[in-house]
Every structure is written in structure tokens, then in C-alpha cells.
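One structure below.
One protein chain omitted, others in place.
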Amino acid sequence: MNTPASAAAPAPQPKEQTPWRRFLSDFFASKLATLGLVMLVAIVGAALLAPWIAPQNPYDLAALDIMDSKLKPGSESGDGAMHYWLGTDGQARDLLSAILYGMRTSLMVATVSVLAAFGIGATVGLIAAYFGGRIDALLMRVVDIQLSFPAILVALMLLAILGKGVDKVIIALIVVQWAYFARAARGAALVERGKEYVEAARCMSLSWGRVLFRHVLPNCMPPLIVIATIDLAHAIALEATLSFLGVGVPVTEPSLGMLIYNGFEYLLSGQYWISFFPGIALALAIIAINLVGDHLRDVLNPRHAN
Amino acid sequence: MQTQPVEKPSAVPRPILEVHGLKTHFFTRNGVVKAVDGVDLQLAEGEILGLVGESGSGKSITGFSLMGLLDEPGRIVEGQLLLNGEDLRSAAPARWRQLRGQEIAMIFQDPMMTLNPVLRVDTQMIEAVQAHGKATREQARQRALQTLAMVGIPSPEERLRTYPHQLSGGMRQRVAIAIALLNSPRLIIADEPTTALDVTIQGQILFEVQKLCRETGTGLIWITHDLAVVAGLADRVSVMYAGRVVETGSTEAVISHPMHPYTHGLIASIPTPESRGRPLVPIPGMTPSLLNLPQGCAFRGRCPRATDACLVEPLPVEVRPAQWVRCWHAGGPDIK
Partner (left out) sequence: MSAAERDATHPILSLRQVELRFVQHVDLAGRIANLLGAGLKTQVVHAVAGVDLDVVPGEVIGIVGESGCGKSTLGRIVSGILPPTAGEVRYRGKPVQELPGPERRAYELGVQMIFQDPYASLNPRMRVREIIGEAPVAHGLVRARDKAEYVAGLMRQVGLDPSFSQRYPHQFSGGQRQRIGIARALALKPSVIVCDEAVAALDVSIQAQVLNLFEQLRADLDLTYLFISHNLSVVSHISDRVAIMYLGRVVELAPTDTVFRRANHPYTQALLKELPTLQPGRRSYQPIKGELPSPLDPPTGCAFHPRCPHAMPRCTVERPLLKEVAPGQLSACHLNDTA
């Protein structure tokens, strides 16, 4: 007969494996990805702690001594108080500090824009997949139009209209990125929509908002997370490009791209470090993000399980 | 386990397949999964053996082991496999390639595991014939037509020119069976071939398969979880539980006089029109995890007859003529 006790115990598991723990063990199985994650944590940590760990606040004009400008990496300041590990730029700013602050700005702009693009894009994609029909067709045509323009072109046009400023750059980046999320979210949601647990949720008369965001969205996260990480790298690069072209962030709040732009004029006269080190920092950030994002994609791929 | 029929010695059919003590283990990150842990089988010419078990019993892995189709991290760790007297375990990969598709063939539950979706049916069948012997394209095609007719496919000429996706599920499975028959194998292993098909289509396929084995003398191992299908089809039945064969004998004997408590439990769990109105008598509990099999008899935790003696793994014993059981307390259902 039905013995509740023996039916009650779950299938014996070697250890308590929540989905999170399983994910962690899969992720750290790759040395390259672990390295990428370590780099990323170091970079983000340094950027966040910039006001405390930077040797100098490069935007405090009072602290600058114009005699110290364009010094080579490893030099000392005129009064011996500071050691310029990476040299100084044309305005006598310590490059190491400038890079830390610049990384902060770059990461902040990129992260905010990616999160917002994620939010908007995922919502649009989910709604399109869930309701189908005309709504789907309409929304996806908008997405298609958005995607058919090159990102740089759209960003430049927007910034020409909106003007300069960190918030304007963020808006431009959001406009350029949301469509990727929308398409990915729609694809994933279409697959989930046909699954029985979604039918069950509808059978229980849960509201469509709850079904979409509480049931479908969590199961669409894997491809979206991967796109978010890789998009983060794109956003950093795109912002750097815009700043380099002079339409990005203002001089008072430079990002890495702006630093590279500033150093460009000195490149051919031998003071390479003013552009070079910010460029290296930018590259390292993008590599770290890509390493993590690539492996995330493999780990979160459902076929990878088992 | 030796199964020798008790009739006249001159009527002893040749065994095509003999398996003694087969053990197939999977060496995974979480531990050793003992998917097959001691299986003995024997199959004679033209005989149909039903290999019955639930999920996790190891029946499919047994089939794959016999075909040499195990992937890492699984491998055969112990046991003797003799096909027509030839030792399969020491066969080189080249020899395996010769054997598969010619001497032994397999039919899978999903016919799309056999059929390539981008090739036409005739291309695939001709390729299968030519891979195992010198035959012209025309000869191979004639053979293909022959086997398609053998499995009861109407208008085989037209079917040859179709792609798999243009055929229904039942048709596809029949084509898969025809491919298995192309090179007149001695042994066919069928892994749940009709489980996914409708009852009326299943009936057709069972009919064709039964006729074929009688006519061509091909031995067939039919792997399934459905004891009822096997009851009408097979000459002999082996019941598997947690990687071991727990009972084997002629179909009539095992179904009318089951001796192992698991077999009793299986039979009592099957709903029928006669059981209406009464609760079924299910086997309490669940199959143990193959990572962590209990010591001794694997059925111990769910068995109404378990005693301390069951801490030692039972050996196969011939409790009735030609009926072998692995149980210290073997006996009919009425025995407590």
C-alpha cells in the first residue's frame, strides 16, 4: 500500500545541490574563467575604491603642479612627494590615479546602461513572446529597425541631438543596446512559453504579469546573463570610442576613452604612456569580462548539464 | 547462468549469444554508477527474449554494452560476451565495426537515432548495405526493397524516395527495423522500439517482428518496461532490477508462476479492467540510487520477505525447471 514515509524522502543525492551550488562548481572548473573573474574583481574593486587608494585626486586642480607634466613612468614629482608610477599627462595628472577614476566612470556608465537596456529589452521581448500575434510583430519590427543601424551611427546621432554629459551618454548606450536583449529574451521566452509549467501557471489563473516575470523570466536568464556580460564589454568599448571622438563624457569626468583621447596628441612625440596605459587598462577590463562571459555561456547552456 | 531446455538433446538450438556476469560501470565525478552489475543472458537462434525492467534497472545499458556502444565515462568492467562463440570483449574496434550492422543490429526507441534527417531513405539503406560487403547500387537497392516489404511497408518503391520527416512515427520505426534487417543479422537488440508509438501501430509492428523472427531465424532481445507487450511476444523473459537479472525463464513460467518478490510486485502493480474498484498493490518505496546500492540484495529495502540473510547478495538458483531466480526467499506470491 501507499507508504507515505518511503514515498516522502527525495531521491538520495550525494550532497545538497541547490542550482546555485551546481552552477558555482561548474563555473570554477575552468581555470581561464576563474582567472578572468579574479581580474574582473580586482579591476572593479580598484575602480570602486579609487577615492581611497588613488595616490592623488587628479581632478583637484590645486594638487597639480604644472611642472610635473609629461613625466615618464617611474618618475618622481618635483618636490619628491609623489611617485608617478605610470607617469603624468599633459595637465600633470598622475596617470595611475586618472586611470582608476577613469575606470570608475567607464564601468559606471557601462553598467548602468546595460542594466537599463536589460530591463527595457527583456520586458519588450517577454511581452512580444507571450502575447504573440500583432503585438509580437509590431515590437519585433521596431527591434529589427533598431538593429539595422550601426551602433556608432545611432549613438553619434543621438549625442548630436542631446548634447554632452554622462547621462546623455548613458541614454545613447541604452538606446543602442536594448534591442539585443529584446531579441534574446523573446527567443528564450518562446521556448519557455510552450512548456507545461507555464501552462500550469495559466491554468491556475495567475495574472500575465506574474506569469511573465515570476515564472518565465527566471528561466530565460541564462542567455540574457551571457548577453549582459558581453554587452558590458561592448558598452565600455563603445563609450570609449564616443569619448575618443569627443562626443562622450565631459572633460571634468573623464573615462578611459577620454584619457586615450587626451593622450593622442602626444603619441607621436614620444610620450606614448599617456594613451598607452589607459588603453591597456581598457583592454584588460574587456578581456576579463569576455573570459567570464564566454564561460558563463557554456556553463549556463542547458545541454551542458549532465 | 546456463539455460538448457529439458527436451531431447538433439533439439538443442545453437546459442547465438552468451553473456556471463556482465558488469558495466560509469565512472562519474560523483562516484561509480553501477548501471549493470551482474547480468547473465542466453539467446538461441530464432528466439525472442524479453528484457524487462523499470527506469534505472540497467536494461538499456545492457543493450548498449552488447553493441559496444558505450561512451565515456562508461565501460564494461567484467564479464564474458560471446557472439556465436566469438569473444566480443577482446574484439578490436575494426572488428566491432564489421559486426555492427551485419551480425548484430540495434533498433532504438527514437527512430531518428537511426535515420539521418538530411538523407533520403534509399541513400541511407544503400549505404548500409554497401558498407558491409561488395554490392552494386542496384543490388543494394533490391535488398532495401526486400526488407521494406518484410516489415510491411506499403508501396516500398515510393517510400524509398522519401525523407524521414515525410514519414509518420510508425513508418519511421518500420524503416529503422528494415535497416536493421538489411544484412541479415543473427541478433537484433530492440530498445523500447514501440514505447512511443500508438497502440494500433505497436500492434502492427509486433506482428511483423514476430513473423520475421520465425521466418529468418534471427534472435531478438526486446527491451521494454511493459511486461504485457513481452507476454505476447517473447519466448523467454528476464526481469532486471538495479543492474541485475533477478528472474529469468520462459514467458509462461515467469508470468504464471513468478518466483521473485519484485516480479510479483510488478505484476500486482499493473492496472487491468479486473482490478477496477480495488486499490492496486504497488511496491513501496523507490528504486535505490545506482551510485549507492545497498549491500547484498538491491531489493532488500522494499521487499516484504527481507531478512538478515538478504545482506548477502543472492546467487541465481534454478528453482523450477529452466527458471532461475536471485532470491533467498524465492517462491510464489502466496508464500509469506
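We just call them A and B in the order they show up, numbering each chain from 1.
Here is the rule we use: contacts are C-beta pairs under 8 Å (C-beta built on N, C-alpha and C of every residue); 3 or more make two chains touch, one makes a residue touch a chain.
Predicted model only: the values in this text are computed from it and were never measured.
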Q. Considering the whole complex, which of B:T28, B:N116 or B:S168 touches the chain not shown?
A. B:S168
Q | Contact residue for the chain not shown (choose from A:E76, A:E199 or A:E265) | A | A:E199
Q. So that we can see where the missing chain sits, which residues of subunit B does it touch?
A. 54-55, 168-171, 198-204, 206-207, 210, 225-229, 231-233, 235, 251-252, 255-256, 265-273, 275-276, 279-283, 286-287
Q) Residues of subunit A in contact with the chain that isn't shown? A) 1-2, 4-5, 7-11, 13, 17-19, 195-197, 199-207, 210, 214-215, 218-219
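Following the convention adopted for this analysis, only the chains that are shown with their structure count from here on.
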Q. When the centre of a chain is set as the mean of its C-alpha atoms, what distance in Å lies between subunit A and subunit B?
A. 54
